[in-house]
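Note that this complex is displayed minus one protein chain, with the remaining chains in position.
And then chain A:
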Amino acid sequence: MISQFFLLSQRGDNIVFRDYRGEVPKGSAEIFFRKVKFWKEDGQEEAPPVFNVDGVNYFHVKVVGLLFVATTRANVSPSLVLELLQRIARVIKDYVGVLNEDSIRKNFVLVYELLDEVIDFGFVQTTSTELLKSYIFNEPIVLESARLSSIGPTGLFMQGTKRMPGTAVTKSVVANEPGGRKREEIFVDIIEKISVTFSSSGYILTSEIDGTIQMKSYLSGNPEIRLALNEDLGIGRGGGSGYDYRSSFGSGAVVLDDCNFHESVRLDNFEVDKTLTLVPPDGEFPVMNYRMTQEFKPPFRINALIEEAGAHKAEVILKIYAEFPSNITSNTVAVQMPLPKYTIRASFELEPGAVGQTTDFKDANKRLEWGLKKIVGGSEHTLRARLTFSPEVHGNITKESGPVSMTFTIPMYNSSRLQVKYLQIAKKSGTYNPYRWVRYVTLANSYVARI
């Protein structure tokens, strides 16, 4: 049960403010924003998603830079409220196509209309885009710019093969296309976030894949869908300890530690043929979330070295090996490495003929940054940096630098080898053949090499 819901811009302006119960004083949005902004004096620490000021509990989630906030005085389930806020963001996105400050400001009456149906007197009524459709009468105003550029996960697929219409997923579930006719299509995205920690000698200390199969359906008449996964998919491993690497690597079987499913998913045949059956509701939703600690081949190997090179000088050598097939390209790769506090200068040397690479030394937080627009599978890249230290005393340079961390996006690649074997749409008519998009992407979550 919540008391108020509000949506703040990055600057703290009220975009939407709805008071459901009138229990919390009206200045709550200001109180909240001040608290979040100045959580710790040094501004270093982020405010936790839940906190209490003068008996009022504030919950918030950040979505594309906007703050979705709920307040209550009651001792409610934090999970429920945070999940709800996330879901409100998703419902709004389903309606207005793309979520940003502009689209919400343009559609704020629609957003109020949604909020009135989603929550009544603080109690959740429904968050299903499907059900809400029959109660909502405002037409969304779809931003022109939203059709062209897009932020967030949809952008991830754009650089892949041409047939991936990245913008299609930003269209509203209710608004009609400019052409008038709605295109029958369904998107299934397999998004995997990987976390790997390499030891200083290059061994994998920990690795984990957190994946989600996300679906967005624009099919009319809500047909039933069958989604078949790898036949040899196994779930639950090694009992209590999730980290005893079996030698299953390379043997073919994909074994997930655990997974969970969306409400609409029926698992009647899952045990037999690994198929999920569901009638997809409108809007975007995760069909299945999964977690895997089975050993897998990391897409990149990182080699990092720092050594003294004369008085008050040191040299850093960073090497990246792309260990995926050469027909795949990774985008927007960024490598970061904290340097010793007494570093005052860094000069960089890229490999000869390097294209689309940037280097930077951030003096404020003493960090080396290396950006690579594209990395083709099988290639290898090196960066050399010469550091100059201030003449004051300094300690062990190896202990004071690192770890090297990396972020990247690899479209059409997934590390777990979990696959959607086929996507069947049950519909009588023989001529019915909607577009089916199955897309894969691998993202770095925490990809770290220690020095």
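Keep in mind that, in the parts below, a contact is a pair of C-beta atoms (placed from the backbone, for glycine too) under 8 Å apart; a residue touches a chain by one contact, two chains touch by 3 or more; residues count from 1.
One rule holds for everything that comes next: contacts and distances are computed from a predicted model.
Asker: Looking only at the UniProt record of the hidden chain, which name from "Beta-adaptin-like protein", "Actin-related protein 2/3 complex subunit", "28S ribosomal protein S14, mitochondrial" or "dolichyl-diphosphooligosaccharide--protein glycotransferase" is the right one?
Answerer: Going by its UniProt entry, the chain not pictured is "Beta-adaptin-like protein".
Asker: Using the document's definition of touch, tell me which of A:65, A:78 or A:325 contacts the absent chain.
Answerer: Of all options in A:65, A:78 or A:325, contact with the hidden chain holds for A:78.
Asker: In the complete assembly, which of A:128, A:329, A:343 or A:359 touches the absent chain?
Answerer: Reading the full complex, the residue touching the unseen chain is A:128.
Asker: Based on the whole complex, identify which of A:101, A:210 or A:295 touches the chain you can't see.
Answerer: The one listed residue touching the chain not shown is A:210.
Asker: Could you pull out which residues of chain A are in touch with the chain that's been left out?
Answerer: 1, 11, 13-17, 19, 21-23, 25-27, 44-46, 48-50, 52, 55, 57, 60-63, 72-80, 82-86, 108-109, 112-113, 116, 120-121, 123-128, 135, 137-138, 195, 197, 205-206, 208, 210, 212, 234-243, 257-263, 267-268, 270-272, 286, 288-291, 293, 338, 365, 395-396, 399-400, 403, 405, 445-446, 448, 450
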